[in-house]
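All protein chains but one are shown in place.
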Amino acid sequence: MTKNRLEAFSDGVIAIIITIMVLEFKPPHSVEWASIKVLLPTFLCYIISYIMVAIYWGNHHHLLHTINNINSRIIWANQHLLFWLSLVPFATAWMGETNFSSLTVALYALLLNLCGIAYYILLKVIVSTGIHDQKFLLSLKKQEKKGVFSLIIYTAAIPLAFINSLISGVLFIVVAIRWLIPDKNIEKAEKNKGNKPAF
Amino acid sequence: MTKNRLEAFSDGVIAIIITIMVLEFKPPHSVEWASIKVLLPTFLCYIISYIMVAIYWGNHHHLLHTINNINSRIIWANQHLLFWLSLVPFATAWMGETNFSSLTVALYALLLNLCGIAYYILLKVIVSTGIHDQKFLLSLKKQEKKGVFSLIIYTAAIPLAFINSLISGVLFIVVAIRWLIPDKNIEKAEKNKGNKPAF
Amino acid sequence: MTKNRLEAFSDGVIAIIITIMVLEFKPPHSVEWASIKVLLPTFLCYIISYIMVAIYWGNHHHLLHTINNINSRIIWANQHLLFWLSLVPFATAWMGETNFSSLTVALYALLLNLCGIAYYILLKVIVSTGIHDQKFLLSLKKQEKKGVFSLIIYTAAIPLAFINSLISGVLFIVVAIRWLIPDKNIEKAEKNKGNKPAF
Partner (left out) sequence: MTKNRLEAFSDGVIAIIITIMVLEFKPPHSVEWASIKVLLPTFLCYIISYIMVAIYWGNHHHLLHTINNINSRIIWANQHLLFWLSLVPFATAWMGETNFSSLTVALYALLLNLCGIAYYILLKVIVSTGIHDQKFLLSLKKQEKKGVFSLIIYTAAIPLAFINSLISGVLFIVVAIRWLIPDKNIEKAEKNKGNKPAF
């Protein structure tokens, strides 16, 4: 029951984060190609960030699904995650406006890193409150492994942005794909065992 | 149970989309007719987009009503739909600011098309997960037919915007009316059969 | 069950409406009295509109409390109400920015009128779907009476704004007080009858 309100608040914050990014697109006053072209990097950044935040929502959804009771440690680990996620629109807009300058791409990679660490902490806090369902523990272990993989890639993306922003961009996409694909495998595995999909 | 959170997140995103459009109205600093007149096309665009998004909310509501379990395919088909819907405020503002220039009206028609396709995909994914209630399948079939009709009209509206923006505008209204009217018929039919309205 | 989603969507929209108004306050770049003074009318407008929207939320809450099933007529009457409410931040900002100029105050009164009519329509649609609880019918009758009173006052406030904006401002406050006070009486009456407060 109380969990619902934590979910509802997180849903609200994530829904706002994902939609206020679009407020950064100021419609150009003319319809000439020159003024449209300026928007393209911002639009590309929006797509990347939309997918990133959508993955977080999916994982968050899955993670909170596993628990029944919450305590203030979970509440604050969750607020900590939402704090870093709330900075995504700013970092996205900055990256787009400076046309993927090395510094802003590196800061974006750093921010994704901080989001990833915050998610990892939340996961650990939730596991430490005691989950007894073995299937969920297994699926959280897989989430954890993917999380560590993401953190390594994001950390690499920080210095690499100063060589070429494109390398970091590709790494962001690699992480996104890594999260998008295996979720299906988990569900299929669960289905084969005759269980309903976890989420 | 888990469906609720997908609904809540979608409600949040759609609620924000429908209300941030109004942020585009910058109140004029004077009260002279000249400065008010500039707002009129933006206001007209707002009304059209408000109705469009409201129709999506109604249909989305109806569609998710039919299912009990969700899986990650449904989650991502839904995120995909929300992505295109999230661009509606931008396209609306651009169309209004350029006073219905052909290019922006064509892009608006394209965006409605992409929203329509995303909704169609979501509908197909949901039907493919297995719905056994014949009545709902029938009502989704009707939604599908109307969806295909909308896509044809939107596709026609893209080139026609370059002849005259007004033609496309009329087509948008035709689609809106097509969605608004028959919903009542479905409900009446259901009522006559002695069932409670579907939504 | 389905009613919950209509409530959740309305809550989201009203929550956004009530909070985006504050986005209109651009913090002045200096701390001199001259730049602060400019904000005062905007702040005053914010207080009035906040109370107005809060009253709508309370009444909406009460109104939907009385029903179990919704149909598409209720959905669209509700969307219609939310449409006019969504224009409140715009009208509020305009009134504040022009320092309560007659035209903007008259438009604000007109908008409150349109919100009031939309609410009245929603109330009528909900009553017409059949409410059998006599107590709620009685309380809705009282809401209806107060609604008609508000519409008369708002209508008077439109031309009176051109004589003096202050008169209209006082009328807005009169309506607000009319809605705030008697709600308690209803609750007390219900309590005296040994019933729990309706909301």
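Just so it is clear, A, B and C label the chains in written order, and each chain counts residues from 1 on its own.
Everything below uses one rule, namely that contacts are C-beta pairs under 8 Å (C-beta built on N, C-alpha and C of every residue); 3 or more make two chains touch, one makes a residue touch a chain.
Given the structure is predicted, the values throughout are model-derived calculations rather than measurements.
Asker: Among A:V31, A:L44 or A:L87, single out the residue that touches the unshown chain.
Answerer: In the full complex, the listed residue that touches the missing chain is A:L87.
Asker: Could you please point out the chain A residues that touch the chain left off the display?
Answerer: Listed in rising order, the touching residues are 2, 5-6, 8-9, 12-13, 15-17, 20, 23, 69-73, 75-76, 79, 82-83, 86-87, 89-90, 93-94, 97-98, 101, 103-104.
Asker: Please identify, in ascending order, the residues of chain C that touch the omitted chain?
Answerer: 7-8, 11-12, 14-16, 18-20, 22-23, 25, 27-31, 47, 50, 54, 57-58, 61, 65, 180, 183-184, 187, 196-197, 199
In the analysis below, only the chains that are shown with their structure count from here on.
Asker: Measure off the straight-line distance from the CA centroid of chain A to the CA centroid of chain B, and report it in whole Å.
Answerer: So the centroids are 27 Å from each other.
Asker: Of all the residues in chain C, which ones touch at least 2 other chains?
Answerer: Correct list: 12.
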